[in-house]
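The structure's right below; bear with me while I get my questions together.
Excluded from the complex is one protein chain; the other protein chains are retained at their positions.
So, chain A:
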Amino acid sequence: MSGHATFEPKNPALKWFESRLPLVGLIHSSFIAYPTPRNLNYWWTFGGILSLMLACQILSGVVLVMHYTPHVTLAFDSVEHIMRDVSYGWLLRYIHANGASMFFIAVYIHMFRGLYYGSYKAPREVLWILGCIIYLLMMATAFMGYVLPWGQMSFWGATVITNLFSAFPVVGPTIVEWLWGGFAVDNPTLNRFFSLHYLLPFMIAGVVVLHIWALHVVGQNNPTGVDPKTPKDTVAFTPYATIKDAFGMVCFLIFFAWFLFYIPNYLGHADNYIPANPLVTPAHIVPEWYYLPFYAMLRAVPSKLGGVLTMFSAIIVLFFVPWLDTSKVRSGVYRPLFKQFFWIWVLVCIGLGWLGSKPAEGGYIIAGRILTIWYFAHFLIILPLLGLFEKPKAVPASITEAVLGKKGGAPASVGVSAPQTKG
């Protein structure tokens, strides 16, 4: 991982500054000279895309706050004021609302990528756990953000989710009253959610800094899962990774813009255009799409406390994946059985998401139970056992060998017999 240029300023002013605070050197070593594996595919651009989305959400959010009023009698109309009277307010609000969904699409792809290529394995456990913490913070932030427009789904979503905490014995009701700031979801709830919705993104940004720091200590994983061994295995972050990330980001923005400009309410719920009314319960209370798999798990368990614990466990189990996966081989590319189970698990997650949007009745409940059991079995049974019984394919000796072997014609390569599975 050595052999790339270090930062040596020529300019005397910069030299003076650099010897006192090596800030430019830090940027240089992190985003210019930083060695990245030469074989990263486009699934690796989602880290950059997520940084872009975080910045996009914070910027649009800060401007929205200039026009929003966090009060139960004014919140709904102030959002509509943004949509109608603020210059490009409709754009800001649709960016922020759809941006949240885009943020989650990107984070799910980023997590699936990590799980497929074994990016959580030693020495990247802390990196993975920091990522899980970011995901939890994102869920809390998005939930509170959805409450702010104070529409019907805002209100009833907040009511259902905060009520979940009442399932805990002894402390449950106290926690719920504390969350509400009273005895029902009302103005104090809206105010504290607003305050926390503004705070949490900056906490996310802080953990993102730790996440990137940890990444730069252990280095990036890559589709082969083989650590870089020679300078030939890596390329400098700039221009190679920057240009590839930039292309990935712009492609993602095209996808974002499709929703933003043409179907901005597709990912939302029509009921949230009805002002909140504590006396009228919507026919189906449905959370935002990114919570649906967990919502399905919640409803799959017949006891309320059991459902809540199942739902939280579904996220907590992710923290332990580095130790639940017993395989010595890092990348799923060389694990024929794991690969199949991985895709089954992806389908299970999507299936749970679909079930979460359906009413909790009949066959939906049964299907929800089967898929919930499979979700946990994947982590608690399949992953530990696969490592013991699976016979992995031969792993290439180096990244360069894997890349040039793939091209087929390189005479220097001795690993032609190495597996050629595409990531």
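Heads up, the rule we're going with is that a contact is a pair of C-beta atoms (placed from the backbone, for glycine too) under 8 Å apart; a residue touches a chain by one contact, two chains touch by 3 or more; residues count from 1.
By definition in this document, contacts and distances are computed from a predicted model.
**Student:** Have a look at "Na+/H+ antiporter subunit E", "Transketolase", "Cytochrome c1" or "Solute-binding protein family 5 domain-containing protein" and point out the UniProt protein name belonging to the hidden chain.
**Tutor:** Options "Na+/H+ antiporter subunit E", "Transketolase", "Cytochrome c1" or "Solute-binding protein family 5 domain-containing protein" considered; the missing chain's recorded name is "Cytochrome c1".
**Student:** Can you say which of A:17, A:112 or A:240 touches the chain missing from this structure?
**Tutor:** Final answer for the missing-chain contact: A:240.
**Student:** Of the residues A:230, A:281 or A:340, I need the one that contacts the missing chain.
**Tutor:** Here the residue in touch with the unshown chain is A:281.
**Student:** Return the single residue from A:299, A:330 or A:378 that touches the missing chain.
**Tutor:** If we include the chain that is not displayed, A:299 is the one touching it.
**Student:** Based on the whole complex, identify which of A:41, A:73, A:195 or A:265 touches the chain you can't see.
**Tutor:** Final answer for the missing-chain contact: A:265.
**Student:** Suppose we count only contacts with the excluded chain; which residues of chain A make the list?
**Tutor:** 38, 77, 80, 83-84, 90-91, 94, 159-160, 163, 166, 183-184, 186, 235, 239-240, 243-244, 246-247, 250-251, 253-254, 257-258, 260-266, 270-271, 273-274, 278-279, 281, 283, 299, 302, 304, 354, 358-367, 404, 407, 410
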